[in-house]
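With one protein chain removed, the remaining protein chains of the complex are shown where they sit.
Then we have chain A:
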Amino acid sequence: MTAPRRETLEKLTPVLTKRWLSPEAWRIGVYEQLDGYAALRKALAAHPDDLIQLIKDSGLRGRGGAGFPTGLKWGFIPQTARSARDTEKPHYLVVNADEGEPGTCKDLPLMTHDPHSLIEGVIIASYAIRANRAFIYIRGEAVHAARRLRNAVREAYAKGYLGTNILGSGLDLDVVVHSGAGAYICGEETALLDSLEGFRGQPRLRPPFPATHGLYASPTVVNNVGTIASVPYIVLGGAGWWKSMGTEKSSGPMIYSLSGRIANPGQYECSLGITLRELIELAGGMQPGHNLRFWTPGGSSTPLLTAEHIDVPLDFEGVAAAGSILGTTATQIFSDQDCPVYATYKWLEFYHHESCGKCTPCREGNYWMVGIYRRILSGAGTAQDLDTLLDTCDNILGRSFCGLGDGATSPVTSSVKYFKQDYLDYIEGRKAPRLSGKQLVGAH
């Protein structure tokens, strides 16, 4: 393991992760000592439209995977003068804290170790979009993060940061932390809204979009935890400072979650556009005896990349140009000792399990693909199986209700594209079966 070079270290941009170093930052008193709620005071003195413009100027893009410009999203909310018309629907802010994309692990530590930064962002964003109610939909399994978050909400009410007439500004805001109950699909924003309304978490047909018909068919902004938690820093430091990090079209810092065959897995907040080579250098190199073979740039729903992509800039444009998606910057790193066919099989089991069942291509397609993977990995694969897999992907991709189906095809098509030989080795008997006949029961 070699120490990272200075120029690589300088790609580190501790902004959202900085307070994690203070073990008690989850307490409101400590948070306040560390600049906490200073951005809120500053924001409440500004006009809401100016805050939306500020976020637009910063170039902040959604941190949940799609990278949609946040200021634009906020601007979609109809901003007519609400007081004039009593019948006007209320506006809502919903924070997507349903972190579950395989590989992704950046939001849970943020909510656990710095929950007030999210709440401060929620208050500022609600003020900007004229919402008086905000919901934080947190993944059910994230119990410690939810515990800290609920505590932080309680503390914020006690200090007058939430409730009525916040800091004398006239702003009223109530925040509810709503725990999910174990469904990956609820990370999809319209499924999340259905779940929050007390239904099965199944995606909605769009349009209409949440900006006009979101929660309770009212204008709603749905933002990721990292997006909202970025807001207080932009309010304090300004759009120009924010854009001093990252690239022209992908501004700011981003928390890269490194896992797998590297010496030091963990969270590395870096300037957007850093490369995997540099990230691995920061992480102390590959583990001894492991050579990089394949990796996900942003979770399992983003097509796999290989060792030849080690110098691709990890921003929205750079990864797209390399044929994948930046996603959630969940960088899962696999080596020559890992099998891309088996890895894909486990991901497919995940998509099969998590498919909500609403639309046929995703529900049936993932079911059948899992069966084909079991067959291949147990040594009973046939020459037609690869074609069947790709045909199935063709029938899922773009034909599913939401992105879950699209995402499921990512590991399949990319692994067939880059590692076809690995598939053929199982099919043609050059590689020992990975699954036993027992596990094949039920596969067709």
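Basically, a contact is a pair of C-beta atoms (placed from the backbone, for glycine too) under 8 Å apart; a residue touches a chain by one contact, two chains touch by 3 or more; residues count from 1.
Operating definition for what follows: contacts and distances are computed from a predicted model.
Selecting from "Chemotaxis protein CheA", "Monohaem cytochrome c", "NADH-quinone oxidoreductase subunit E" or "Sugar ABC transporter permease", the unshown chain of this assembly corresponds to "NADH-quinone oxidoreductase subunit E" (UniProt protein name). For the chain missing from the display, the contacting residue among A:Ser251, A:Thr306, A:Ser324 or A:Ser378 is A:Ser324, taking the whole complex into account.
For the chain missing from the display, the contacting residue among A:Ala46, A:Leu167 or A:Leu424 is A:Ala46, taking the whole complex into account. For the chain left out of this panel, the touching residue among A:Ile28, A:Ala125, A:Ile166 or A:Ala183 is A:Ala183.
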